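First up is the structure itself, then whatever we jot down about it.
In this view, the complex is presented without one of its protein chains, the others remaining in place.
Our next item is chain A:
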Amino acid sequence: MTAQPLLDVQDLTVEFTTRRGIVKAVQHVNISVAKGETLAIVGESGSGKSVTSYAVMRILDRAGKIAEGSVMFSGIDVKAATENQMRDLRGREVSMIFQNPRAALNPIRKVGDQIEDVLRTHVQQAQVADHGEKAIEALEQVKIARPRERYHAYPFELSGGMCQRVVIALALACNPQLLIADEPTTGLDVTTQKAVMDLIVELTKRRAMSTILITHDLGLAAAYCDRVVVMEKGRVVETAKAADIFANPQHPYTKRLMRATPRLGVSLRDLLPEEEGTAVVAGLDPAIHHTSQDSSQSMDPRVSPIGVKFVLECWNHT
């Protein structure tokens, strides 16, 4: 790690004002990404991974705000920056790839035009001869065959994997320093998933870009990232090198998360009761802890209903 990280998130707390009061989606999170580093943020849904990344780009919903802490991106204080400064950063210095690529693209605009919109916003006319040509180039870089024709395609005319390539082209069009990939492979079939991940890694490595990969898939994080941050209920519970965390997970939640990951040779039924076993998890409400729901699930007296719920959520996810 270099002395000056590209992205430095310190003590970040994000709050959402809802009808039922203030919800702290992310609490006291510390994350740093060095230049050229690939970081994974792993956690189940609702753990605050996406909210953290939205806070970094300051694209939280109207109801959400950075309540505490600081986000420094290559010397710029994201919390204090003006909206104009932020707009200049987004797409040019920090880009984002979203899950569900088809929904992430404007359904009634040609994909080429959408890439061109980004180029037009960030690249001056003087620097490039033709934004259209540059957009075609961007499509070519994400290995879309016949980019000149595909420029005129609408998202509904492309497959899911193809749409995700377009989204990647869109995100990388201006050569940003940091790419945030928010569950980039969710909703794609397995073979496409690998192709998309390989493409992201290849392109970001070639440009010496930093990447944050947000995922619930530990396998994905292990295969592609240098470091892993594990989040649970809005807090970071463990940060470690990817190799270390899988060889020797420290936090009980990480261990459970690893055991909840489906692997070859392990049926889903076997995954279920293995989940539990550890009692105290940071941020766990002790009140829920004692209300047993279905103790017949396991003979192990230490099993907590939280564990059962946790598994169910994981199931919904995969």
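Some observations on this one:
In this section, a contact is a pair of C-beta atoms (placed from the backbone, for glycine too) under 8 Å apart; a residue touches a chain by one contact, two chains touch by 3 or more; residues count from 1.
Note that in this section contacts and distances are computed from a predicted model.
Of the names listed as "Allophanate hydrolase subunit 1", "Protein-export membrane protein SecF", "Succinate dehydrogenase" or "ABC transporter permease", the one that matches the UniProt record for the absent chain is "ABC transporter permease".
Remark: the omitted chain is touched by one listed residue; of A:Lys79, A:Arg92, A:Lys143 or A:Lys194 this is A:Arg92. When the missing chain is restored to the complex, the residue among A:Gln4, A:Asn106, A:Ser159 or A:Asn175 that touches it is A:Asn106. The hidden chain makes contact, of the residues A:Val9, A:Ile41, A:Ala55 or A:Val167, with A:Val167. On the side of chain A, touch with the chain left out of the figure occurs at residues 57, 59, 62, 86-92, 95-96, 98, 100, 103-109, 117-118, 121-122, 154, 156, 167, 170-171.
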